[in-house]
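Dumping the structure here so I can ask a few things about it.
With one protein chain removed, the remaining protein chains of the complex are shown where they sit.
Note that the chains are named A and B in the order they appear, and that numbering of residues resets to 1 at the start of each chain.
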Amino acid sequence: MKNRWRILENKIFVRWLTIVSLGTMVLLLLFFITLFVSSWPAIKANGLGFLWGKTWDPVNNHYGMYPFLVGTLITSFLSLIISAPFSIAAALFLGEYYPKGVIPGIFRNVIDLLAAIPSVVYGFWGLYTVAPIVSKIELAFHLPAPGVGIFTASLVLSIMLVPYSVSLIRQVISMTPVNLKEAAYALGSTRTEVITKVIIPSNISGISAGFLLSLGRALGETMAVTILIGNSPALPHNIFSPSYTMASVIANEFTEAVGEVYTSSLIEIGLLLFVVTTIINLIGRLIIKRAIA
Amino acid sequence: MTPFDIRGTKRRQIKDRIFSGFVWALTFSCLIVVFIILFYLFEKGIGSINWALFTKGPKPVGEFGGGIANAIVGSLIVVVVAAIIAIPLGISVGIYQADNRGKRIAERIAVAVDVLQGIPSIVIGIVIYVWIVKPFGGFSAISGSIALAIMMLPPVIKSTEETLLLIPHTLKEAALGLGASYYHTVRKILIPTGMGGILGGCIIGVARIAGEVAPLLFTAFGNPAMVFSIFKPVDTIPKVIFAYASSPYEDWQRIAWGGSLILVVFIIILNTIIKLFENKWKVQF
Partner (left out) sequence: MKHSIFKNLALAGVLAIGLSSCSSGGNSSDQNANADADKQLLGAGSTFGNPIYTKMFSEYGKTSGIQTNYQSIGSGGGIKQLMNKLVDFGASDAFLSDDDNSKCPAPVVEFPTCLGAVVLSYNLPGNPELKFTPEVVTGIFMKTITKWNDKKIAAENPGVSLPDMDITVAHRSDGSGTTFIFTDYLSKVSDDWKTKIGTGKSVNWPDGELGGKGNEGVAGIVKQTPGTIGYIELTYALQNSMVFAQVKNAAGNYVKPSIQSTSLCANGDIPADTRISITNANVDQGYPISSFTWILLYKEQNYNNRSKDKATNLVKELWWMIHEGQAQATPLNYAPLPPKAVAAAEGVLKSVTYDGQPILQ
């Protein structure tokens, strides 16, 4: 009797593991279906013009997400460009110059602390420290000086990307075959030459994948950007202009969007974010997996 | 210029120095930024920490004083319930993944888990609003917990899988050989042996969700009152920070700094626990 129960128990357990594990894939699929079905009214009403429509005008039920698309892309790429030199330097420092030891260990933990600060706290901090400084810069250039805008959001976002990029790139460069590096040193190369001519070229795909994944994170970043971007659904004139991103327009308008098409247009933006980040993650992981394997 | 170029040695060495200097300088500036942020948070936050912050709810708009007791309780409820949902599911998937390592199905699931990790949190909020908030007719702590549980799954799955893979096969085979069922082997041998690593993953997961607001905006919503129910809307600390951060009220800003400090200190403590025990928790034989 007890034996039979144990067999049954075991069967249930194995079945449970399988179901739950397959569930992760089903979950993703359901995410896609839910987003797609919920944004169908918008897809039908807005058509393809949704992507390059320049006006977001809920009063007249006219929805174009081009300004958000531009705002999102500029903010994400700018933050990636700002953070790149820092991320590569820190990754080299921790992965190549001092891979072991107490002080580098502390350095690594300190940089990891950047990942411990929540997005909303970054936004709050940025609003009171970064924005006033940017405002002074804007005044110096005789521009309108709101302080918040693309540049401020990108600066703060770049800080948020550093720990993420560093850990990915460090992982990649620490996988450089030792004999390759030793051969280069034996030929009399300086460390700089080993880095620029061996480590970086041989890991270029892995490093780009690291940046690609960081980009994916930047695209979906919501709270800090919402606080700092300026929330202006117009095309930006320069990198100091207030703008809007896809994630922040959802955060601001989703609770209040009245009417099927309005709500569904916001969900369509969510669907696009989902699809784009999924593709970026798939490609990024694939490259990194190849680079490490 | 090739490495054999003897005449250029001096120049190459100078170049090397400069390059290293840059690496040092850039790395140090990252560290400095960390200290600037933390210093600012402590400076602003310490002054606003008082007894009322932990014991009082919000005052009517414009009145001085009040605290975030309701949000602290709300955050605890939302995060604890999310952990209760995510941990068993995550561990189960991790076990399955470790067992089926190398099989095609496991690889596909691993990809799904990676993608799941990359989904912007705001999108998870939308989906949970459509799935739970709207059909069940109300904002609630539980809907927020479910959204956060989805965010928490990937780290739990990955650390469980990695930990279990470190356990020698012989241990599992010995147990099975003695006639223990697979279920008992997992429950009595594998999980206890890998407890440290699995727990570490759970803590990483909690640290990841504790500061989230985006998925809670349309799920847990908000509530100025102290509520101990998972079926009612609740405030959370990060949501209060968001609401107060851009307001003109200096007293609200003060409370938001206090909340930020509490949140960051909490997450740093979790991170420190992980780091301190990182090595002890590794499966050792």
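Everything below uses one rule, namely that a contact is a pair of C-beta atoms (placed from the backbone, for glycine too) under 8 Å apart; a residue touches a chain by one contact, two chains touch by 3 or more.
Given the structure is predicted, the values throughout are model-derived calculations rather than measurements.
A.B. asks: Of the residues A:Gly147, A:Pro163, A:Gly216 or A:Gly270, I need the one that contacts the missing chain.
C.D. replies: A:Gly147
A.B. asks: From the list B:Phe28, B:Phe42, B:Trp131 or B:Tyr249, pick the residue that touches the absent chain.
C.D. replies: B:Tyr249
A.B. asks: So which bits of chain B touch the chain we can't see?
C.D. replies: 58-63, 77, 80-81, 84, 133-134, 137-139, 221-225, 228-233, 243, 246-249, 252
A.B. asks: By the contact criterion defined above, which parts of chain A meet the unshown chain? Give residue numbers in ascending order.
C.D. replies: 55-60, 62, 127, 131-132, 135, 143-148, 230-235, 237, 241-242, 244, 252-253, 255-259, 263
In the analysis below, only the chains that are shown with their structure count from here on.
A.B. asks: Please work out the Cα centroid separation of chain A and chain B, and write it as a whole number of Å.
C.D. replies: About 16 Å, centre to centre.
A.B. asks: Hey, which residues of chain A end up touching chain B in the complex?
C.D. replies: Against chain B, the touching part of chain A is residues 6-7, 9-10, 13-14, 16-18, 20-25, 27-28, 31, 34-35, 38, 85-86, 89-90, 92-94, 97, 107, 109-114, 116-125, 127-129, 159, 162, 166, 184, 187-193, 195-196, 213, 216-217, 219-223, 227, 247, 250-251, 254-255, 266-267, 270, 273-274, 277-278, 280-282, 285.
A.B. asks: Give every residue of chain B touching chain A within the complex, in rising order.
C.D. replies: Going through chain B, the ones touching chain A are 3-4, 12-13, 15-16, 19-20, 22-27, 29-31, 33-34, 36-38, 40-41, 44, 89, 92-93, 95-97, 99, 105, 108-109, 111-123, 125-127, 129-131, 150, 153, 157, 181-184, 186, 207, 210-214, 217-218, 238, 241-242, 245-246, 256-257, 260, 263-264, 267-268, 270-271, 275.
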